[in-house]
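Accompanying notes for the structure given below.
Just one protein chain is left out here, and the rest sit where they should.
Chain nomenclature is as follows: A, B, C, D and E, assigned in order of appearance, with residue numbering initiated at 1 for each chain independently.
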């Protein structure tokens, strides 16, 4: 599926494979992981491909790990059974907030994959998802707390915070950073208020997206379960 | 721009930078190159990311080089002036013929970039493009010559040929391969007939696409010249 | 200098070089960065060397970037002048909280390097450090909020949070994570209270360490400014 | 064995191992692959070693794959049985046409390895080779079609084509390229005429080489089957 | 354990794992290997991390192999049984002679690990160590043969030799090098005399270190057998 947050556009696709990585084989638990990447043409000035450079940068690693952790917070891996779900989040166009857009879209792709696994009778237990997960970024710019800054504002924000939350209003991950600045505890509180309100709104939009019928061209479970891709 | 050939979908975007790679600086000539990549979710069975593997596979290298060579056949690099154009071809969905779809789309992105450079007054001479370039794949399946096989048929073709041609009907590149089989000279001739007819039809479609007005949101030259991206 | 937090021991050393990385040359600003690594023998089960594996893991990248960002929050890079300070944090023995121990020790190494640069007359302005920086980890274990968990407890914590704060009580970085679990806003508040109290205590210990006279063997500025190393 | 085409000299050696790569184990089919490389001293200006650069270039990949595909077109992998033959083609001196010389020499090394496997009783069926394979390059220079251009002429050719053909006159691979130029269909036809005549002559020379008795020093099957190497 | 030779300080730690690398599994023999590395802050001018550069330099490889070979000369691998001992030698501060200090310290760590394995009843035969091993460097400076040069003198030595010897006075490894110079056989003889005397003294110090009681905090065999680490 294609997520759009302002001018930021991220393609999120879930791939399902039977079995789990070797280090957890035989545990009865499934595995959910994510890979985040940015197309070279996604940014204003073309970035180099990480495949050409021959290594993945720290930022890419960091975001892939964040998305994976966030998704694992809402799923019961025992109920998933020994299946692996990889969520690919490829940024097509970047204008700030790509990691939070990716998490929000990744949850929808994950939920679709779970529905497909359920239809195919491959879950160990029904309903492995205990809640939904969404994410927003909040920043302080010119002393004011603001939601989802576009790139131009984000790059001059004094504080930058990413919040991942569930539809139950609990927190999954909070990452607040002051590059070259510090911030008061009261500012943190304000940012959290705004972020939790933003996540609540996103949860509502995720439900709506998931309530739509499956697209016509994938009427039955395919080996890969990419029904979500067909939505884009 | 987004090119679709059957179920194959490739995102082609041109990025313009002033100056040329060090090895040709001061020559007065410009440079055109291409990078081809496939998203892990583009294929039926998820592929590993080349950035994660830490190296680019032979197939990716081969196709990137083919696209670059094909584009350089239709452009006068002296007229381009010391500018570099990189065309990124990212396969979103793969169902056979990704390299030929990429070349065909890459030409449109290149032509758009040239129009933009011209409007910005940055060309050494007007009209650096001497012709248009498009590509098709032809295959022999069950003894019959066929155009643009989808993946399922392509993978059992006896002979597989990619042809890159110009709108003047001349050839840019011919690559015919029999994996585990050989083919007669007469079969080659038949494949070429079919391929040249296919390329002529694509040239016509390219002209139509380029005749469309620019999208509203990029009314004036931006630093990066990604007018083509806005079309997708 | 050698930092010890319980059984965790981290060697922190500052290296000063004249000039800055190319991308910021000529700006008049200095640069502070950090590299974190773990000796293979630091953990209970020997880890593989990242140099042998040929690439740096995501976790190492993430922590190195966190340390660098934290230090840059307390220094005026214009006052530093075009000098580069690299802080190496090498974990000799790991028992939980290595990243927070590293930040706390790195600040002392940085402050020492600044004193040395000042004595050598190489600062653009005196007093580039606007505050001190220290860090603690807090976790929730069996439903109770606790400071600085050792590894055995840390690995079964429900929530794990790292807080970087200044001696003025403001925040530099807040990273709270629930791997496979979520947490209430009220829990976050409790963790922050405990973390800020912990950081205040560490600030006091940092002042004491920095108040000690320089060790006898480095009585005058050496080209590398490693006075801190001599303390270990 | 050592192949010489003008000043181009390529060392071709076959290595036989029992078993096949994991991805085709148990299929009953054998595997033939090739690795092409150029010694740094082979070219006029010394090239960097790919092992020192830490990665294989696109050109090397492309040629290794071409040689492997060409050889697999003439062999029945079921008759080969679960054996793997790797053909190493190392260019000692390069003066144009290294890839076609490599294919032509690689076939002789392959045929020698097959004879050795047969003598050792390790083939699943006798006579796995259905035909012989050889290759030539043709180019257009100053408007004239020419066979096997040396490097100096090759580098200024308008069109460059490599043709792999069998002793039965059928085609295995056709790769025609116009770098910075295009060519007419009639030119392609002329190049093919000349190339097929050239391959017929090479097939004759290959038969002669294979008809020579084995060299004295390897009178019985060695574990590695490098009888061909002894000919050089 | 921490070895100090003048200002050179090397941390040597043994890690024991059950089983051996795949290539020697089932042989009944154990395996002893070593990894040498230098912390970036160990040298006067900070060195780049090999993990950041993505590859291990030739010098590091060379020294790791030398340490491993030296240790294997004094141990009966059949008596060790199918256990693997990895000795990590990390240079904390470098002032000449790091490789010989590493060998000398590595032997003590190895002997400790053997004592621990014996106490845990995991040796195939008691007493796998047939002798002790120590190493010194000798150099010729201004025409005079000298033992264990510090870095400043070492870097201008005309000849540099490393000698590894046993407590029985036999030789394990002799490496003498004249960078940009040559040396007479009689000089070699003088260097050997001095080196063997130096090794005899080191053997005595090693025995003394090993005769000390185990430190209090590791009274019983731990899974990893790092009693030596506790001595530092």
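The rule is simple: contacts are C-beta pairs under 8 Å (C-beta built on N, C-alpha and C of every residue); 3 or more make two chains touch, one makes a residue touch a chain.
Predicted model only: the values in this text are computed from it and were never measured.
Partners of the chain left out, restricted to shown chains and counted across the full complex, are D, E. For the chain left out of this panel, the touching residue among E:51, E:84 or E:166 is E:166. Within the entire complex, the positions of chain D that touch the omitted partner chain are 11, 13, 15, 17, 35, 37, 39-41, 44-46, 49-56, 60, 86, 88, 90, 92-93, 223-224, 226, 229.
Contacts to the hidden chain, counted on chain E, fall at residues 55-59, 61-62, 64-65, 69, 72-74, 77, 131, 161, 166, 168-185, 188, 192, 196.
Criterion: only the chains that are shown with their structure count from here on.
The chains that touch both chain B and chain C are A. Taking chain D out of the picture, touching still joins the other chains into one piece. When the C-beta contacts at C-E and at B-D are tallied, the pair with the greater total is B-D.
A straight line joining the Cα centres of chain C and chain E is 32 Å long.
Put simply, the C-alpha centre of chain B and that of chain D have 29 angstrom between them. Per-chain Cα centroids separate chain C from chain D by 58 Å. In chain B, the positions touching at least two other chains are 54-56.
Judged by the touch criterion defined above, the protein chains link up one after another in an open path, with no loop closing it.
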